[in-house]
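Every protein chain of the complex appears in place save one, which is left out.
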Amino acid sequence: MKSDQPNPEFRRAPELQDRILEMHSAAMREMSEPRDGIRPTPVTFLILCFFFTMWGGYYIGAYGGDWTGTGMNEKAGAAAPVASAPQNPMALGAEVYNACTQCHQADGKGLAGQFPPLAASEYVTGDERRFAAILLNGINGDFVVNGQKYNSQMPAWKDNYNDEEIAAVMTYVRNSFGNKAAPVSKQVVEAVRKEVGANGPWSESSLAEFAAKK
Amino acid sequence: MSAAVETNPQVEVVSRIEVDRSAEGAVTIYWASALFWLTIATIAGLISSAKLHSPDFLGNIEWLTFGRIRPVHWDTAIYGFGGTAASGTLLWLQARLCQTRIPFPALLIAGGVIFNVGILLGSIGVLMGQSTGVETLELPLYAMPLLVIPYVFIVIANFKMYFTRKTSHTYVSQWYLMAVTVWFPILVLSAEACTNLGAVDGVAQAIANWWYGHNVVGLFATPTGIAAAYYLIPKVIGKPIHSYHLSLLGFWSNAIFYNWAGTHHLTGGPLPAWTITIGVVGSLMMFIPVITIGINHHMTMLGSFHHLKTSPTLRFAVMGSMIYTLSSFQGSLESLRSHQEITHFTHYTIGHVHFGMYGFFAPLMFAMMYYAMPRLTGNEWSSARLIRIHFWCTLIGMLVYAISMCYAGIRQGMMMNDPTAPFLDIVRFTVPFLWIRTLGGLILFAGTIAFLINFWRIVQPHRLRFVTPTLMTTERDYNMLLNKEKELEQNDK
Partner (left out) sequence: MTSRKIGLTLGVFLTITASVTGLVIVPNWQFRELQPVKKADGSQYPMPLFGEQAKGREVYIDQGCIYCHSQQIRMKGYGADIRRNWGTRRSVPRDYIHEKPHQLGTMRTGPDLASIGSRQPSTVWHALHLYDPQITSPGSIMPRFQYLYTELRDGEALPPGTFEADVVKIPPQFQKNGVTRLMPTDRGKALVEYLKGLNKTFPLPEAAQ
């Protein structure tokens, strides 16, 4: 059927036309189908497009990395950022301590029966070598703190933190939650790491053995 | 030849009526399903939103745990609402612009039913824990054929109409409609093949996932929305679109650049640097089509803003096209590495998605429905007040949602990049904003209900018949218009 010919049914019943047209008043009143205008494209916009395209080419060229499947740095040959300068141990320690709050909680009180407290704990304020050893290698199994028995795992942090960071969090914990003890120096951690850094997690007895050795 | 059609308004009206009559069943069923799924998606969204600030809300019901209701929200929104609303638009707009009847309407109606069954089965599957685990493609594989087959019908119908059209000129909306018709099946099939069917794995699968996740919005929702805006704005105000040349530039730059933008969703992740760089360039280059389309839409509107007062269609269409410009600018800038460092992984992304989907795509689909439903059914919208409620709820609810989430996201990202901020403090910081988001969602929901009531009334056969259009005027304005019309009539006599 050609579009300029009305539907034959429609033609056959002229008396219906008015009714039908009324039914379709919405279609009657509408404007004709949209058309395209032919205003020219603004020249300034074309210039803008040109600069966008230039920028796109530059960005691909400059930040493509080495275009391999394992080239993770957008700037080819860029070195990994270097470690930052030493920081105030209490501030750095507070930052590192965010990783400890899962178990030992923000108030250092731990969770009764499951995770031991750091507040008023002999292991924290006592021998700094032993404390460093716990942080480096973690603990697995039964463990008594302040007369209460715990049985859980503590992760080894030796791969996650360097000596400075471990010393800082030790200093922080030894001087927070009501604790008061001397700050820990980086060298202590370094020495303990050298001595036992390759071992697995401690048990209560192996830790006691290590602490007694000295 | 079309010249005859264009010069003879009487004949053009008859051709319109025929097109609309052939489309009535198929398009109405798609749009009615769109509204149904919009309601479901909004409810699922509200539940997920409430669960984030009050984790015990409907707690301990495994079916409704956050990790299940959240994908149901997005899938019913993008496939249930987006898919059906866009399908209806594809059919009706293409038929109108080709001046052909819709082919095999019965098959298309059957397709609409199958599509709904597919979404329903898929969503229930996800709620039961059968999600595939690939974002945006969570629907279990058994539901996918039920979504693909109906879409194949639509593709065939679109091609048939396009290649047997009675007009000589292809209007810009049709380019977009044809592009969607070609893109979407390829998009879905290649993404399913690369993820759930396991053609690639690991990081390549993640890239395929986000290539799809971005393109389902960019190559499906966006072009449909733009096509609707390109049609409705000049149609309602009766002016030609600003510039054909700009349309051409906008269309092809959109087609070329949007495809490549998806990888910015994984900035900083385990991707080779070059894939992210290309994603950033693809996103930034989107400024070209966005500005082009913006000039075309807004310059056409210039001088006709008074129509916004009375026309519901135009209000939604202009809201959609304006937010298209804004949300696209936001999205382009968001892809930059320095921007992503802060806002990636935060609620900012969620804010942006809703700004685009509910601020741009959904209003344009509403505008399509407001325009076409009276023509399809022969009824008028029953209440201008409900339309007003729908409009203001959509605008205000969406702004409340997007602004609160984007602000919270920026702050959240800055706190996350500060290692001294304890993580739980960040969580506590976002909770008030999550409450505001629920409020925004409730406002949107109120608008949806208003639209539902109106839609329910308009599809009732011959129950409410008005011969005058439903205008968003006050009674005073209306009487004034009526008097003016009478005056003009008397003058004519």
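By written order: A and B. Residues from 1 in each chain.
Just so we're on the same page, a residue touches a chain if its C-beta (ideal position, glycine included) is under 8 Å from a C-beta of that chain, and two chains touch if they have at least 3 such contacts.
As the structure is a computational prediction, the values presented were derived from the model and not from experiment.
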Considering the complete complex, identify which of B:H265, B:H352, B:R375 or B:R437 is in touch with the unshown chain.
B:H265
Of the residues A:C103, A:A120, A:A181 or A:A211, I need the one that contacts the missing chain.
A:C103
The one residue from B:R16, B:R96, B:H297 or B:H344 touching the chain left out of view is B:H344
Where B:W252, B:F329, B:W392 or B:Y407 are the choices, the one touching the absent chain is B:W252
Those residues of subunit B that touch the unshown chain are 51-53, 55-56, 59-60, 62, 65-68, 70-71, 129-135, 162-163, 168, 170, 175, 178-179, 182-183, 186-187, 190, 194-196, 198, 200-211, 215, 219, 252, 255-256, 259-260, 262-263, 265-266, 268-272, 275, 278-279, 337, 341, 344-347, 349-350, 416-419, 423-424, 427-428, 430-431, 434
Contact with the hidden chain only, please: which subunit A residues?
68-73, 78, 80-81, 95-96, 98-99, 102-103, 111-115, 138, 151-155, 159-161
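FYI, only the chains that are shown with their structure count from here on.
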Averaging only over C-alpha atoms, locate the centres of subunit A and subunit B and give their separation in whole Å.
32
Subunit A residues within the subunit B interface of the complex
2-4, 6-7, 10, 20-42, 45, 48-49, 52-53, 55-56, 59-60, 63-74, 91, 94-95, 98, 101, 106
The residues of subunit B that touch subunit A in their complex are 2, 4-6, 8-9, 11-18, 20, 96-97, 99, 166, 169, 171-173, 230-231, 234-247, 249, 253, 270-274, 276-278, 280-281, 284-285, 287-288, 291-292, 295, 299-300, 337, 374-375, 378, 380, 419-420, 422-424, 467-469
